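What you see is the complex with one protein chain gone and the rest in place.
Entry: chain A
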Amino acid sequence: MTPFYFGSRERRLFGVYHPAQGGGGSRAVVMCYPWGYEYVNAHRSLVKLASLLSQEGYHVLRFDYFGTGDSAGEDHEMTLQGSLSDISMAIEELKDLSGADHVSVIGLRVGAALAAQAARKWPDDISSLVLWDPILKGAEYLQELYLLDDSMRIPGVGPAAQFSPERGGGREVMGFPVTDALASEFSGLDVVSTISELKLPVFMVAIRPVPGQADVAYELSSRDGSGFELIDDQPVWHEEWPDNVGVIPVTVLNRIVSWMN
């Protein structure tokens, strides 16, 4: 794998390219990370998924959105709209690297919601979609985040900070700022309706039932080449220390790879 920076001078993004092993062909996959503390926890599993896909002959690019990970930008500068444009840059970068005309996109949690939006926005570039435990309703996700942070009982952790308007407003959630703008964007996420507008093959995999999932499952099961599966595995984006630290959700990863194939 090759770590590198790409993008524009104003928006430098960190990415890791996994070339297709065995020469490869023109099959290419862009991976979309989750947000915030979920990104930190899930990173290890997404590296593993990229490695598996590379071994299967896919060119893979995983990358950090602006304001996240090793990419430029500060935490409070991360927005979903900006991340969506980052996905577009990543797709173009991977097409250049691999020679592919179009790519598949795999997203986890918020990354899945963004992937669905990207597929709607750039249908000519994206040929298939894998949504791994997507955030289906952003407003509910936001409330879950606030509740999770507010209910933490960890020694030394005080109440979440509220940020000034100059910093974008909003509050801290699990170590990251949810600015007013980001909170508004989260609230507006509605993957259920986005999926209904997509024409490409979509595979949704989830490790637990959530509201709205049944509707999507029904929608996908009625389409050729699409599907939904509920698989018993670990929530890698949520660390339950020390029980699932470092655990790789092998069943989910293998199922994603087999669906891609």
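Throughout what follows, a residue touches a chain if its C-beta (ideal position, glycine included) is under 8 Å from a C-beta of that chain, and two chains touch if they have at least 3 such contacts; residues count from 1.
Quick note on the criterion: contacts and distances are computed from a predicted model.
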Candidate names "ABC transporter permease", "ABC-2 type transport system ATP-binding protein", "Protein N-acetyltransferase, RimJ/RimL family" or "AB hydrolase-1 domain-containing protein"; UniProt protein name, chain not shown: "AB hydrolase-1 domain-containing protein"
Of A:G175, A:G188, A:P211 or A:G225, the residue in touch with the unshown chain: A:G175
Full-complex contact with the absent chain, from A:G22, A:G225 or A:G246: A:G246
Missing-partner contacts on chain A, residue numbers: 1-5, 9-10, 12, 14, 16, 37, 40, 43-44, 47, 68-70, 72-75, 77, 152, 154-158, 160-161, 172, 174-177, 242, 245-246
